[in-house]
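Part of the complex only, each chain left as placed.
Here the chain labels run A, B and C in written order, and each chain numbers its own residues starting at 1.
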Amino acid sequence: MSAQAQPAAGVRLAAVARDVTKRFGRTVALDDVGIEIRDGESHALVGRNGAGKSTLVSILTGLQAADSGEVSFFGEPAPALSDREAWRRNVACVYQRSTIMPALSVAENLFINRQGKGLISWPKLRRQANELLESFGVDVDVTKPASDLTVEQRQLVEIARALSVGAKFIILDEPTAQLDGPAIERLFDRLRALQDNGIAFMFISHHLEEIYEVCQTVTVFRDARHILTAPVAELGRAELVDAMTGEPGGLSVPGAADRPDVGEDSEVALSVENLTGDSFRDVTLRVRKGEVIGLAGSASSGKHQLAETVYGLRKASAGTIRVSGEKLKPGSVLDALRHGIGCVPRDRHHQGLVLGLSVAENAAMTVMNRLGPAGLVAPGRLAQVGRTAIESYDIVTSGAGQPVSDLSGGNQQKVVMARALAGDPDVLVLINPTAGVDVKSKESLLGVVDRVARAGTAVIVVSDELDDLRVCDRVLVMFHGQVAAQFGRDWSEQELVASIEGVTE
Amino acid sequence: ESSPGSAPGGAAGDPNAKVGVDFPRADSDFWNSYIQYVPRFAKELNVNMMDPTNSQNKVETLVANVQTLTGQGAKAIVMAPQDTGAIATTLQRLEQQKIPVVTVDTRPDNGKVYMVVRADNKAYGEKACKFLGDKLGGKGKVVEFQGALSSINGRDRSEAFASCMKQNYPGVTVFEEPTDWEGGKASAALQTRLNQHPDIKGIYMQAGGAFLAPTLQVLRSTNHLLPPDDPNHIFIVSNDGIPQELASIRKGEIDATVSQPADMYAKWALYYAKAALEGKTFQPGPTDHGSTIVDVGNGNLEDQLPAPLVTKDNVDDKALWGNQIGQ
Amino acid sequence: MTKTLSPETATTPAPASGRRQPIRFARFRDLALVPAIIVLIIIGAIVSPTFLTIGNLTDVLQQQSALALLVLAEAMILIAGKFDLSLESTIGFAPVLAIALVVPATDQAHGLGTEWPQWMAIPLCLLIGAAIGGLNGLLILKFQLSAFIVTLGMLITVRGLHVGVSGGSSLFQLPPSFMYLGFEKWGGLAASVWIALIAFVIGIIVLSYFRQGRSLYAIGGNVDAAKAAGIRTNAVVWTVLVLGGVLAALAGILETGRLGAIGANMGEGMIFTVFAAAVIGGISLNGGKGTLFGALCGVLMLGLIQNLLTLMSVDGHWFGAINGVIILIALVLSRLTTGKAQE
C-alpha cells in the first residue's frame, strides 16, 4: 500500500482500516486495502460500481467481519462484533441500503434504540424529531409511519439520524443519490458545520463535484484494491477519473447537440393529452421519434408521478396517453409494455428488481414472452439475455446466474436499465436512471440513451442530475403539477435551477 | 369356547404365525390401559405377537402400519380403527391376502373381518340415559359432553342417549356440547351452561379420561359439587371406568360410569386372532365369558362384551379393570 | 431475510397536516376489532339474557386466560419477526414434566421417581418452558435454521416427550400450588385472569414505552437496520423466545389448575387459535407490526364467538362451519372499518 497517506505527526486518526480483505464466495470484494481517516477531516472514498466501497463501510461499522485485517477508532482496536453499542458509539452511518423501518413512525425511526433510558416520553421524542427534521428542511408529520415517506424524505431521515447520534466519526454511503439540489446544499452546510466542530467524515459519492465541494482527502479503490490517497486539492478531476477507471482518457458525457435535430415533421411517438393524475394536472406533451425530453422539477413537482402514469404504474384520473396514435389503457403496465414503452422505475428496490432472482431473469422479466413459444423460457435464450445485458451495460457480476441481491448498488441499477431496454421499446421512460451509477458507467448508460434515440426511440428522462438532462433535446420544468417552462438544447444551469425553484423572471 | 369348528376349506394355518397389532393412539387413558394389557395377554395366551405399531389416531398411519406389518410377515391383524369408514380398502386388501382381521372397539362400516371385539356403544348411551332419567325422575336439565362427531363411538353414544331420552324421558332437556374430546372445551361449555341454567341436574360425559377432572373443577369452583343426598346434587354419569372415575364414585363426586372393558378388549382380541390362525370358526350365540356373539350383517361376527354400569354399589368389584390396573 | 421497502411512494407531497401523537397510528389500528366486538356483544345481548351477566363474562375471561398468555408470547415473537409453533406443546409438557419430577412414582401419579419437594413444581415448570424456548433460540440463531420449521420440529418432539413422560395417561395428582392458581379468586376474578391481565399490562407498557420493547419492532421490521442501530438482535430474539417458553409454561400451570388434570393431548391444535387471535388482532406474520392490545382484542373476540355459539346451542354438526363463517365476517368487518390492507 505504497500510496497510502502517512498521517502528519500528532494528528489523531478517527478511523483506520489496515490490510482488510473480504471475499464473498469466489468474489474478492476487498483485497488487502486500507484507509485512514484523520480526526476532523472529510475523507472521500470513490471507485466504480462494485469496487468494494460499501463492503468497506459494512466492515467499518461492524456489520460484517473482514476475512483478515484490522479496524481501529481513535487509536483503540474495534470492539467485538457482538457489542453493537460500542460500535455505535464509535461510528454512525448512512448506509446505501435503506435502514428505515417502514412500520414505525418517523420520530421513532430517527431515535431508534436511543429513545431514552427508562420510560420513553413520546411527546418529548416527537418534539425532538420535529426540531431535528426542521433543520433539514423536511416537513413531515413525524407521527406517520415511515412507509408514507417519499424516497427523498426517507433518505433525509436516515441522514438526520446518523448526524444526530453524536458519534465523532460518520460514514455517508451515497447520501445524495436520492436528493434534489436544495436538499444537497442543506446537507453540505450541515456537514461543514459539524466538521468545524471536529467531526470526521467518510463520504462516498459518484458525483465527483460533491467531493471537490466538501472533502479534503480522497481515496480511490479499483477492482477491490486501494489505488491512491491524496489531498483533493492536489488531484484534478481527470486524474481522479483515470485513477478510478484505470485507463487514461477522461469522460465525455454525450450531449444532445451531437445528435441530428428532430424535425417538426418527425412522427409523434408518445402524446399525452390533458393528463391529470396524482400530483399533476392537465399536462399535455408530445415526444417525437428519436427525441429525448427531460422532465425537471422539485421533489413535489409531480414529475415522477407523471412519468409513472405514462408507464401505467399509476392511473390517470383524466386525459389520454397515446403511443403511435393508439390510446393506452389507463393504469395498465401490461398495455404500456405491449405498446412498446419501457421504464426504469424510481426506486430499484421497490419496483425495479426482484432481489432473489438472477441477473438474467431480472433483465428478461419484461420480455419473458418472447423467449420461446407458448411461454416457454428456453434456458439458453434466458442466459443469452443475461449475458447481453452484462456486456452492454458493463455489469460487474460473477455471471448471469448470480442473484441481483449480491450485486453492488450501481450494478443493480444497470440491471434495471437492462430490463427497461430488453424489449427494444419505442418509448423509454427513465426515472433517475443513473442513481448510484459510477461516472464511467453513467457515461455508457447515457450513451445507450443517445444510441436508442438515434435509432428512433422516444425518451423521457426524469432526473435532478444535470448530466442526465444534457442528453435531452428539450427539458420541461414542472412546478406544482404543471409544466411551467420549457428549454431547448441550449439551457444554462442557472436558468434551469431558477426555474425548478419557481423563481420566474 | 362358544362353538369352535374347523375352517372352511380345512386349510388350518399355523397357530404360531405372527400376529400384528396396531394400537390406535397413545395419548388417552383408556387406550393406554389397553396398550398395557395387550402384551400381558399375548404372553398368557401364547400369541406370537410382533412388535406393535401405533397409528397415532390417524387412519393414514393405520393403513401404512398395516401394510408394514403384513410386509413383515403378519398372518393376522388386530386393529382398532377409530375411523371406521376409511379402512374399507385396507380390509379388502387383507381379505385378498387371506389375512384375518380382528377389530377392537369399533365395527368397520364396510369390509370383511374375522371378529369384532367391542362393547355396544349404543348400550353405553342408553345405560347413561336410563340412569340419569331415573335419578332425575324424568324431568330437569342435563348437559351432555359429546366426543368428536367424527368418531363412531361418540356418535353411537350421542344417538342412543338422545333417542332414549326422547322416548323415555321427554321431560328432560338435553344440552349437547360438542367437545372434540377436549377437556378445555367441556369446561368452558359447562361454565356457560351453568350461568345460563343454574338448575342443571345431570351431566353425561362420554369420556371420563377427558372430562372428569375439568367437570369436577368447574362444579367445585361454582359450589355445585354437593353430596348425593343434597337436593341440589347434580347427577353425573361417566364413561370408560378409569381408576379416577371409580375413586370419584367412592367419594360421591360422581354417581356412575360405564366401565369399558380395556382388559377384555385386549384379551379377546388376541384370543380371536389366535383362533383365526388355528382355523376356528364361530357362530352367533352366547359365549362362555358372559358375552354374546351376534351376526352384524355382511357375514361379520361381533363379540359384544359386557360393559357394566358402575355405581356406588359395585364400585369395589375386583373384576372391574379400573380396579386391577393400579394394583 | 432481505426486506424490501414497500412504500406507497407518497402520492401527495406530504403536507404538514397537524402534528399528532406518535402512537396515534398504532392506536387507530388497535381499535380495528372494537366494532366487531361491539357487534358481537349486541348480538349476544339480544340472543341470550345470560350473555351480559357478570358471571358469564368473567367465565369467558377465565376460559381465555391461558390462551391469552400464549397469544401474548406469540405476539411478541411475531413482532420480533420470528415464529414459535412449539408453544402449543410447551403448555402441556412443561407442567407434566414438572409434576412428574415432584410426585411419587406410583402407577396413579406417574412420577419419575425423583420426588423433589412440591414447592418446586412451579419454578421447575417455568424453567422447563425457558429451556424449550432457549433450545429453539439455539437452533434458529446459531444454526440459522428457519424458525417455522425448527419450532414445528420442536412441537412434534415436545408433544412426543409429553406422551412419553406421562405414559399417555392424564395426570390427576396436581401439586397444591397448581390447584390454587387454577381455582382461587382474587377480588371476584379468577387468579388466572389477574395473572394474564397483569402480564398483558406489563407487556403493553414494555412494548410501548421501553427501548427494549421497541427494539422488537425494529428487529421485526428490518433486522439489518436494527443491528446497524446498535441493537443486539440475537440477544433480544433469544430473550423473547425464552420468555415465550416461560409464558407458555405459565399458561400450562393456569390451564392445568383450571381443568384439574393434564391430558396427554393438552394444547393440541391450540396453536391455530393462537395465531388466529394474534393475526386477527393485527399482528403481522412478517414481523414488526401490530400491538399487544390488538392481540388481546383478538383473544377476546374469539372467546366471545365461542361463548355465543355455546349459549345459542348451535347444532354440533354445524358448529365449525358457523364458527368459521363468523371469523371470516369479523375479518372483513374489521378490514372495512379500518380501511388498512392486512398482511
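A few comments on the model shown:
Note that in this section a contact is a pair of C-beta atoms (placed from the backbone, for glycine too) under 8 Å apart; a residue touches a chain by one contact, two chains touch by 3 or more.
Just so we're clear, the structure is a prediction, and the values are computed from it rather than from any experiment.
Composition notes for this entry: the full complex, per chain label, is A x1, B x1, C x2.
Here, only the chains that are shown with their structure count from here on.
When each chain is reduced to the average of its Cα atoms, B sits farthest from chain A. The central chain here, found by comparing per-chain C-alpha centres with the mean of all protein C-alpha atoms, is C. Per-pair counts of C-beta contacts peak for the chains A-C.
Computed centre separation for the pair chain A/chain C is 43 angstrom, with centres defined by C-alpha atoms. Averaged C-alpha coordinates put the centre of chain B at 35 Å from the centre of chain C.
Rounded to a whole number, the gap between the C-alpha centres of chain A and chain B is 73 angstrom.
Residue positions of chain B touching 2 or more other chains: none. The touching residues of chain B, when paired with chain C in their complex, are 25-29, 31-32, 35, 146, 149, 175-178, 181-184, 187-189, 191-193, 195-196, 209-210, 212-214, 216-217, 220-221, 243-244, 325-326.
Those residues of chain C lying in contact with chain A across their complex are 2, 4-25, 208-211, 214-215, 217-218, 221-222, 224-234, 284, 288-289. Residues 61, 63, 82, 84-85, 87-88, 93, 95, 97-105, 107-108, 112-120, 122-123, 125-126, 130, 139-145, 147-151, 153-154, 278-279, 299-300, 304-305, 346-347, 349-350, 355-356, 405 of chain A touch chain C in their complex.
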